[in-house]
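A single protein chain has been omitted; all remaining protein chains appear in their positions.
Chain nomenclature is as follows: A and B, assigned in order of appearance, with residue numbering initiated at 1 for each chain independently.
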Amino acid sequence: MNTKTLALAQLPVGHTGRIDTLLARGMTRRRLLDLGLIPGAEVKTIRRSPAGDPTAYLIRGTVIALREEVARQVLVHTKIYSSKEDSNGSVKPCMQ
Amino acid sequence: MALLNLACSKKSCRNRSVPQNQFLRLTVALAGNPNTGKSTVFNALTGLSQHTGNWPGKTVQRAEGNFYHRNKHFTLVDLPGTYSLFANSVDEQVARDYICFARPDVTVVVTDATCLERNLNLVLQVMEITPKVVVCLNLMDEAERKKICVDVELLSSELGVPVVATAARSGRCLDKLMDAIDDVASGRIKTSPRLVAYDSEIEQLVQKIELKISPLVPEGLNPRWVALRLLDGDRSIIDSLQRYLREGKNSSFHWGEERALCIR
Partner (left out) sequence: MYQVSSHGSLNNALDEIYGSLPPEEKNALRDRIAGGIYSSAERIAGKVVSRKGKQINWDQKIDDVLTSRCLGIPVMLLLLGVVLWLTVTGANYPSQILASGLFRIEDILTGLFVQAGAPAWLHGLLVEGAYLSLAWVVSVMLPPMAIFFPLFTIMEDLGYLPRVAFNLDKFFRRAGAHGKQSLTMSMGFGCNAAGVISCRIIESPRERLIAVLTNSFIPCNGRFPTLIILSTLFMGGTVAASFRSAAASLVVVGLVLTGITVTLLVSRLLTKTLLRGEPSFFILELPPYRKPQVGRIIIRSVLDRTLFVLGRAVVVAVPAGALTWILANTFINDLSLLSHAAGFLDSFGRLLGMDGFILMAFILGLPANEIVLPILLMSYVSAGTMVEPESLAALHNILVVQNGWTWLTALSVMLFSLLHYPCGTTLLTIFKETRSLKWTLIALLMPLSVALLVTFTLTQAARLLGLA
């Protein structure tokens, strides 16, 4: 199966990825490590806030919301998803 | 503010110990991740006998309460809920400094049975500081509902410390938790925490540093843990240690609760 590396902020809702690298430095990096975002750990994008940001991720059994500017600093690899999905996340139309 | 708190807590300690000197007084710290029902455990154990204030010099709430078990008087100190003890936030620093410098008789780590992995991260960090740990495996009712099973015996032997499964909301098994706290405090149960083994390079570095600092690290502080924090690049442990040593100079090295209250 092909995998692709992308920023966590780009991981669409419902998709799972594995942490590849943390680009963040300093305190942000420390806080991310504290949360268990350690290379190899699994993360799933759960949902985006009604306003589009922040996004809730499932990290080691807990749902934690991160802002986009932080989620951009985490690289994950994930199985390639269908090209129909917008890589910015699933922007579903209101009321299907 | 801080001075006032200090004065109050000293006074209340004295008051408590006078009429109840037939009781042995023990201090129990309550640590845990946020949203693990830590405050429910705290409330269930202490009932209405609790008082709140600030941690000295910090605008972080400090809650303290008492409970009596097996003719002993326990003071339960509620630490801020944190994911880890790396001192990346004021909360984490308060919790870490209390466990390592105030040296409570027992540290209870409240964990969420429904997401154990994340919670074990904190348990393992606490066990690196102190061996006197009891794990409270809370929210068992929720875990049952979510059809999650935890092998409590196996967990206890894996960690090397007592594990008590509870459901604090309904008060289930809190007596067992109190038993375990007393057993560890009195030494009836000797804990032997299984510490995290890091990769060989880190272990070598830790040993090297430990060798160098262990004659210098004050009694009661785990040199391995200090060495690890230094490797971490955790500047705040040096600050906390220095502050602690400064304070310690003026008293005859009494490493009790009052000492911790002086740390500013």
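The working rule: a residue touches a chain if its C-beta (ideal position, glycine included) is under 8 Å from a C-beta of that chain, and two chains touch if they have at least 3 such contacts.
Please read all numbers here as calculations on a predicted model, not as lab measurements.
J.: Just name the one of B:89, B:107 or B:130 that touches the chain not displayed here.
T.: B:89
J.: In the whole complex, not just what's shown, which of B:118, B:132 or B:224 touches the removed chain?
T.: Of the candidates B:118, B:132 or B:224, B:118 is in touch with the missing chain.
J.: On chain A, where is the contact patch with the chain that was removed from view?
T.: With respect to the unshown chain, the touching residues of chain A are 22, 25, 27-31, 33-36, 38-41, 46-47, 49-54, 56, 60, 62-67, 69-70, 92, 94-95.
J.: May I ask you to list the residues on chain B that touch the chain which is not drawn?
T.: 1, 34-35, 40, 43, 59-61, 84, 86, 89-91, 114, 116-118, 120-121, 123-125, 142, 145-152, 154-155, 158-159, 169, 196-199, 202, 205, 209, 212-213, 216-219, 228, 230-233, 235, 238, 241-242, 245-246, 249, 253
Following the convention adopted for this analysis, only the chains that are shown with their structure count from here on.
J.: Per the centroid of Cα atoms for each chain, what is the distance between chain A and chain B, given in Å?
T.: Those two chain centres are 33 Å apart.
J.: What part of chain B is in contact with chain A in the complex they form?
T.: Residues 83-84, 86, 88, 114-118, 121.
J.: Spell out the residues on chain A that touch chain B in their complex, using ranges where they run on.
T.: The contact residues of chain A facing chain B are 27, 30-31, 33-36, 59-62.
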